[in-house]
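Structure record follows, encoded as structure tokens.
The complex appears here without one of its protein chains, the remainder shown in place.
To keep things simple, chains are lettered A and B as they appear, and every chain counts its residues starting from 1.
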Amino acid sequence: MTTFSLLITTSPLASQNFASALQFCNAALISGYQIEQIFLYQDAVFAAAADIDLPADEPNLGQQLAILCQQNHIPLLYCVTAAEKRGMLDPGSNFIGAGLAEFAMRLTNSKLVQF
Amino acid sequence: MAISYITVDDKQLVLDKHGYLADLNDWHKGVAVYFAEEEQISLTAAHWEVIQFVRDFYQEFGTSPAIRVLVKAMANQFGPEKGNSKYLFMLFPQGPAKQATRLAGLPKPARCL
Partner (left out) sequence: MQHIAIIQRQSPYNSSGGREALDLTLALAAVEHQLTVIFIGDGIYQLLPLNLNSDFSLKRYQQGFKLFGLYEIEQLYVCQHSMQQRQITLEDLSFAAKQLDTIAMQQLLAKQQQIVCI
């Protein structure tokens, strides 16, 4: 059975991509596929910010993704260099700081889907 | 944020927040000697060779080499006896890419590569 890697490159606030990734993950898991990793790169690292404060009627897609990953034991990684450049020194605890090298290595046995 | 300085040959040089030289044009050999002393490295010809090498690398590619590419580039230039991480760690025990680039006055290499 196919194992998937997900790469997200856009901000959770600026597009629908996180929502699409969430839907993809749910559908994949329900169908019995495994997800090897979700990697946040470029502006997607904003999802890992510790102090996100959204109005109650706006979905916190990064947090939803973090919960999904926690429940299903999926490594949710973000690029530390991309995060440092954006001033995020101490991101939320559900997100794992990693390098592009780790993303590259985990990619070996999985099919990549980009959002 | 407080700016930190070092004083080398009676001149104040600005550091970035990682303790690397803020302006690589400020660099001269005295800066490498200063950083080496601070990091408890006694400089030999082998150290200087690596320092010069990472400076040339920056000149050529516009970026500080991270460890993997440093090993690869050293191997291309000097052969496998110097192009391996054991040799480089012997010279710079706290991390060759991290320390050699600091001594060479370059920006800190990206953590993620």
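By definition in this document, a contact is a pair of C-beta atoms (placed from the backbone, for glycine too) under 8 Å apart; a residue touches a chain by one contact, two chains touch by 3 or more.
Just so you know, these numbers come straight off a predicted model, no measurement behind them.
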| request: For the chain that got dropped from the picture, name the residues of subunit B it touches. | output: 60-63, 68-69, 72-73, 76, 110, 112-113
| note | For subunit A, residues touching the missing partner are 7, 9, 41-42, 81-82, 99-101, 103-105, 107-108, 111-112, 114
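Simple rule for what comes next: only the chains that are shown with their structure count from here on.
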| message | Using mean CA coordinates as chain centres, what's the gap between subunit A and subunit B in Å? | response | 34
